[in-house]
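All protein chains but one are shown at their positions in the complex.
Entry: subunit A
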Amino acid sequence: MDWDQFDLNPKTIAALKKADIKSVREILNLSGADLQRLMKLSSADIQCLLKTVSHTLRGSSMLTALQLYQDKDHFTSQHQRLSLGCSVLDKLLKGGIPLVGITELAGESSAGKTQISLQLCLCVQYPYQYGGLESGAVYICTEDVFPSKRLQQLIEQQHKLRADVPPEVIQKIRFGNRIFVEQAADLDTFQQCITRRLSLLLARGMARLVVIDSMAALFRCEFGPAESALKARYLQTFGAQLHSLSTRFRTPIMCINQIFHMKSMHAEMCNTSFYRVVGSRVTPALGITWSNQLLMRLMVSRASLPGHSPGAAPHCAGSTRTLSVVFAPHLPPSFCYYTVQLEGVKGIK
């Protein structure tokens, strides 16, 4: 760290070099009294040092809420969302997936999680005016093999799903080329994938969506109940790294998660929060440690919610699925129905 470029008293700069302090983080990690002892300066000098260093780190990073609200720029606006490719689903999410933060899609098996993720991988490649981000996607598989056949089907049928987009635009996009598939079956490989491959792809602008299918699979075999502290540490580290990537590159991260059905006694004993699906209680895997890392949680299920008549979809009552918002800072808890067709996931009004 070149201390000379800071707006500091030469006496302070000399003391910093003598005390072998190399970064702003080291300065902020020490208390005022410790700094005084270490650098042998007066408390006023130390206060000045702390203020200068903080100024350099933070600069003029203040925004008012009004500026956030009026910002319509593609790259910085809070209003930008990644569309799901269906107007009904987008309406539920008030535009789509937020660009910064980890969104979780939880549900039982074959409820449609992979279908929605594949659809997102295609939607991200469309131009901004059609709800995309003009970039590719990274799909990280942790257990199953990547469903490439289904992807091909979806690519062929894009013109049918996205009737709002002119066919010339769809023709021009090379969908298959811009989806990067990574396999990571254990924790170390996953760690490598996030810290090396992912940051490289995102830094080069080649991808602006990350799908992780699924987080729970990484932790299923390796951790017994006695190692819950270690598991929590891993989850927090991954969560923080993903969050940091998402913030730096304004890239949505979609994590797929499984759910457990719980016996009611177990639920009350553990104080776990659970959700009702068809009368039985379910809870997403990975517990509260992982829930704390999320911005938004969505749940998909095969059966329609009790108490709400699925009268809107009489002809496909068997395959009606429900997409519900469990929590989000900007959305009320709500749900909508959808079906999985050949061309993709479509909401039902």
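The rule we apply is simple: contacts are C-beta pairs under 8 Å (C-beta built on N, C-alpha and C of every residue); 3 or more make two chains touch, one makes a residue touch a chain; residues count from 1.
Here, contacts and distances are computed from a predicted model.
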{"item": "Among \"Integrator complex subunit 14\", \"DNA repair protein RAD51 homolog 3\", \"1-aminocyclopropane-1-carboxylate synthase\" or \"DNA-directed RNA polymerases I and III subunit RPAC2\", the UniProt name of the subunit that does not appear here", "value": "\"DNA repair protein RAD51 homolog 3\""}
{"item": "Among A:K113, A:R162, A:R208 or A:R297, the residue in touch with the chain that has been omitted", "value": "A:R297"}
{"item": "Subunit A residues that touch the omitted chain in the full complex", "value": "7, 9-11, 24-25, 28-29, 31, 44, 48, 50-51, 53-55, 57-58, 61-66, 68-69, 78-79, 94, 98, 100-101, 228, 233, 236-237, 239-240, 243-244, 246-247, 269-271, 273, 287-289, 291-292, 294-295, 297, 326-327, 329-330, 332"}
